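One structure is given below, represented as structure tokens, and several questions about it will come after.
All protein chains of the complex are present and in place, except for one that has been dropped.
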Amino acid sequence: MISHHPITLNPRGRGYHIITDEVLSGVGTLPKTGLMNIFIQHTSASIMINENYDPTVREDLEESFNRIVKEDEPWYKHTAEGSDDMPAHIKGAMIGFSISLPIENGKLSLGTWQGIYLCEFRNAPSARKLIVSLYT
Amino acid sequence: MISHHPITLNPRGRGYHIITDEVLSGVGTLPKTGLMNIFIQHTSASIMINENYDPTVREDLEESFNRIVKEDEPWYKHTAEGSDDMPAHIKGAMIGFSISLPIENGKLSLGTWQGIYLCEFRNAPSARKLIVSLYT
Partner (left out) sequence: MISHHPITLNPRGRGYHIITDEVLSGVGTLPKTGLMNIFIQHTSASIMINENYDPTVREDLEESFNRIVKEDEPWYKHTAEGSDDMPAHIKGAMIGFSISLPIENGKLSLGTWQGIYLCEFRNAPSARKLIVSLYT
């Protein structure tokens, strides 16, 4: 049995944001046993798992991916939507747009140091739409 | 209930190709509510989601990943299968080989600007095998 739960995340500025609580409260009671798939309906923001404790991890993630995928490369052709747009699609290709997580005993089976991240690659904050699917 | 649908994609040259229609026609009628998992049975081509509209996005993806993961690095040891092979495995590690997508009202719940991509990392075109799994 599969149920889909659309969630619209509050707009956030560019950066790496932990959204575990927003996802959980958007979905409501979890099944006792199951899986959760999280899908983001965009191509310039990603969903991932990463470290949930030290805020400097999020700052270092932002800086690292900005250095690996630079803005304003002279050979970019897709430039009409702003200097942050093509890098957003490349970062999205690397980090991805869907993850699947086990649910045991009515809880997400995240490791101690794991949180769910929204990676916002655009400068302008915008509401981002997720579809959280539960299957049991 | 799970059903598997093997699809052999037409051979394409190196690059980033939108295959949404080929996947959908290979699977047939979608269930009203469910999930689709797409798995590619190769390690030098990836499946991903990305922008479905401007062809220059695909050209910039090709150029970007070629610059992040270079060919002919003097320290590569796995060189027997050609200069495009080891970079293919590295790009594949980054972009990935499986994605999961929600199905609502008999349609894939893709965002407006999202398409399904085959990322072909090898120069020589070859048929690529997918297994598309539907669960309801």
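Chains: A and B, in written order; residue numbering restarts at 1 for each.
Note that a contact is a pair of C-beta atoms (placed from the backbone, for glycine too) under 8 Å apart; a residue touches a chain by one contact, two chains touch by 3 or more.
Bear in mind that the values here come from a model prediction, so they are computed numbers and not experimental data.
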Please identify which residue in A:Met48, A:Ala88, A:Leu118 or A:Ile131 touches the non-displayed chain. A:Met48
Chain A residues touching the chain left out here are 33-35, 48-51, 54, 56-57, 59-61, 63-65, 68, 94-96, 99-102, 104, 109-114, 119, 135-136
In terms of residues, what is the contact footprint of the unshown chain on chain B? 2-4, 37, 39-43, 68-69, 73, 75-78, 80, 86, 89-90, 92-94, 96-98, 100, 129, 131, 133, 135
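As a working rule, only the chains that are shown with their structure count from here on.
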How big is the rotation relating chain A to chain B when the fit is done on Cα atoms? Please round to the nearest 5 degrees. 120
Separation of mean Cα positions, chain B and chain A [Å, integer]: 20
